[in-house]
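As you look at this complex, bear in mind that one protein chain is not there, while each of the others sits in place.
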Amino acid sequence: MIQLTAKILEKEEVAPDHYRLALDAPLISKDASPGQFVHVKITSQYMPLLRRPFSIHRITPSGIEILFRVVGTGTRLLSEKRQGDELDIIGPLGHGFKVKENTFTAILVAGGVGVAPLFALAERLRQFTEVRILIGSKTKTGILCLEKFEALGINVQVATDDGSLGIKGVATDLLEDFLATSASPRLPIYGCGPMPMLRILTEIAQLYSSPCQISLETNMACGVGACLGCVTKIVAPNSSSNFEYKRVCVDGPVFDAREILWR
Amino acid sequence: MIQLTAKILEKEEVAPDHYRLALDAPLISKDASPGQFVHVKITSQYMPLLRRPFSIHRITPSGIEILFRVVGTGTRLLSEKRQGDELDIIGPLGHGFKVKENTFTAILVAGGVGVAPLFALAERLRQFTEVRILIGSKTKTGILCLEKFEALGINVQVATDDGSLGIKGVATDLLEDFLATSASPRLPIYGCGPMPMLRILTEIAQLYSSPCQISLETNMACGVGACLGCVTKIVAPNSSSNFEYKRVCVDGPVFDAREILWR
Amino acid sequence: MEPDISVSIGKLRLKNPVLCASGCFGYGQEYAELVDLSMLGGIILKGITLKERQGNPMPRIIETPAGMLNSVGLQNMGLSRFLREKLPLLSNIPTAVIANICGETPEEYAAIAKELSDKAGISALEINISCPNVSHGGMSFGQDMMLTFEVVNLVRKQTSLPLIVKLSPNVTDIASIAKAAVDGGADALSLINTLLGMAMDIKTKKPYLANITGGLSGPAVKPVALRMVWEVCKAVSVPVIGQGGIMSWEDSLEFLLVGATAVCIGTANFVNPKAGMEIAQGIKDYMKQHKIIDLRKIRMM
Partner (left out) sequence: MEPDISVSIGKLRLKNPVLCASGCFGYGQEYAELVDLSMLGGIILKGITLKERQGNPMPRIIETPAGMLNSVGLQNMGLSRFLREKLPLLSNIPTAVIANICGETPEEYAAIAKELSDKAGISALEINISCPNVSHGGMSFGQDMMLTFEVVNLVRKQTSLPLIVKLSPNVTDIASIAKAAVDGGADALSLINTLLGMAMDIKTKKPYLANITGGLSGPAVKPVALRMVWEVCKAVSVPVIGQGGIMSWEDSLEFLLVGATAVCIGTANFVNPKAGMEIAQGIKDYMKQHKIIDLRKIRMM
């Protein structure tokens, strides 16, 4: 974990309202693993005040990449940065995906910009196993990184709500279809996307007894475990309330799906 | 008085930390007179929150110009604008300089960026009278618009604290010298600059019985007379306290120097 | 079909729930060249006192992070000059005009209220028991339940105009002050006035404001304002006029959601004189888009 000023090496609008930034941060990338994130100060001013967390999208020798969607003021201002501009970032933060080397096919399931951490994960996993990714989005322009995954030799399947690309449906439909027809049991599943999707994902994984890791998002202040602002409910049989609050920033953002208390 | 979105037609760094912007605002310039100001919203964000007032530096058919010095966040952000960017401005505001057509030499006295309104004034005055301008600043880089005044055929004299240009001294030294040696009495004086300079200016003018108008600066919120934030002390013999607070934004920014209560 | 966004504040009917706040819109005329006053729900005039007040020394305003401090100190021409010089102009204002009054004693409040009560051009009274910038009266009344009751009760006896009581946020328990105001006879409550604040100039080592402290307003205070409006709306059943940091129709909606009947636009006028108009239009558009016919239907819970 280090705080540094990273130059923007590349900026690309990968889709409407979706941007990829490559950041000059070798001191972060050398320790980074897929599923971890960086905490970005977008302006030196007090609005937006807090840093914004973004998953590490790619880990390269020269630094890291992030992939983000414009949703509010912070991401809008970030999208207005140019190549050569500098960002104050802290990283790598949090616990990433746990990777077992001796698995067969790994199944990655992404909703929208949830592909962001899964690309770094895919790059790692494909070194020793077969990887498939199932990507869902509202419409085809929201299906990101398709060619990039394919270029890695990864099997990509797509679902869109409106059927404009791939099947008409959601990413978890693709997962159910795949698991229902797959010969090998307990294939490991890795997911990132909106909470409702992750919840269904968790149920499907449980049904097929697949180990499942998911990356969560909650509002963060510190990003390092100090403020207790980013908690999520984690099953805790020994607690009187049946759950405890754990910090997404340091205890996650990647959790074993079985740990999550879905309300 | 109108609120409009004005495009920046030209931007020039006239000296270190000093900028000139030409704004596309014919609807403002058509009603503007020298000494009036515009109230500028620098960003659409909440920091800086308030508008910033700037004297009208030039009045042209296509709009107005402002000339400003970077002193804090607002002016720094303004200096980072580019040609083509747009600014939300209100103007023309306030009461400008009163100009009598039948005077002989008019003497303009500027401290630093106080030349800003005096240039518009000079352009007006020279249409019917001889104009001299006395400009003072800390050092020669702070002497602005020298060539521009000379190009108008206006006699310019310069004073700098460090003697790097013109005499070593202040603008009011130049004024004293000039009045002491001038044959014509009661030459009208027009001043703009820091308060201590304006105070001395006022004393000198009184000594020589010269009519003297000065342009004041106070912190402003509304700029239109509604908030009572921008007041200055005006001599009021009938008031029990000997003064009343008047609004610089609408009752000024140009006042007859004799009206001002200097503390 | 245009949604109806008129609201009632006691007997007073406003064409829309957006008022311009006292001290932030002068006497209406100041902004008349920039704003279509007929698009506003109403205008609350600069505070009026019995005697003329010079106000506080200068400087009186300074910007702070996402806010501003002011220590105007209720500079105004006093009641009699107001009646002579400003009142005649008010009838031309094409929206509701509310007078904001402030006294050094409960009796002063009552005297001003009485005087203004039969005057054409004034639709309601807002009594300011919350001005932080005066040394006598002002905020001290609004910081004490008994005094609040006393002032409101006395004024109530002098006027049949809709009576709005403007509360100070500089209190431990705003709900109990609100209740005292209602018990005293308030038809509506208005909050928050400014939070008492201060800023130092490290160059001069002196306070930026000559008066040392001033009232904080603008976006910075919005979370505090919203919380207090919510607390007051739960505690009383009279209409509440929410304010504090409203810059946009979205901000206004937050106040309406927690129970406010109307909103006041203060500091935003300085930033964008058209804020009030635009907010009124924004609320209307929102209702249209979401097919909401009755403004009261947008409350939370």
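Every chain is named by a letter (A, B and C) in the order it is written, and numbering of its residues begins at 1.
Note that contacts are C-beta pairs under 8 Å (C-beta built on N, C-alpha and C of every residue); 3 or more make two chains touch, one makes a residue touch a chain.
Just so you know, these numbers come straight off a predicted model, no measurement behind them.
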In the full complex, displayed partners of the excluded chain: A, B, C
Can you work out which residue in C:N16, C:N100 or C:Q143 touches the chain that's missing from view? C:Q143
One chain is left out of this view; which of C:L216, C:V240 or C:A262 touches it in the full complex? C:L216
Given that one chain is not shown, which residue among C:P65, C:G78, C:G121 or C:G185 touches it? C:P65
Could you tell which one of C:L79, C:L226 or C:C264 touches the chain left off the display? C:L226
I need the residue numbers on subunit C that touch the omitted chain, in ascending order. 64-67, 69, 143, 170-173, 195-200, 202, 205-207, 212-214, 216, 218-224, 226-227, 230, 245, 250, 253-254, 257-258, 298, 300
Against the hidden chain, subunit A presents residues 1-3, 41, 46-51, 88, 90, 218-233, 239, 241, 244-245, 250
For subunit B, which residues touch the unseen chain? 46-47
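Definition applied: only the chains that are shown with their structure count from here on.
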Two chains sharing the most contacts, counting C-beta pairs only: B-C
Provide the C-alpha centroid distance between subunit A and subunit C, rounded to the nearest whole angstrom. 47
Taking each chain's centre as the mean position of its Cα atoms, how many Å separate subunit A from subunit B? 56
Two-or-more-chain contact residues of subunit C, please, as numbers and ranges. 65-66
Give me the residue numbers in subunit B that touch at least two other chains, ranges are fine. 46-47
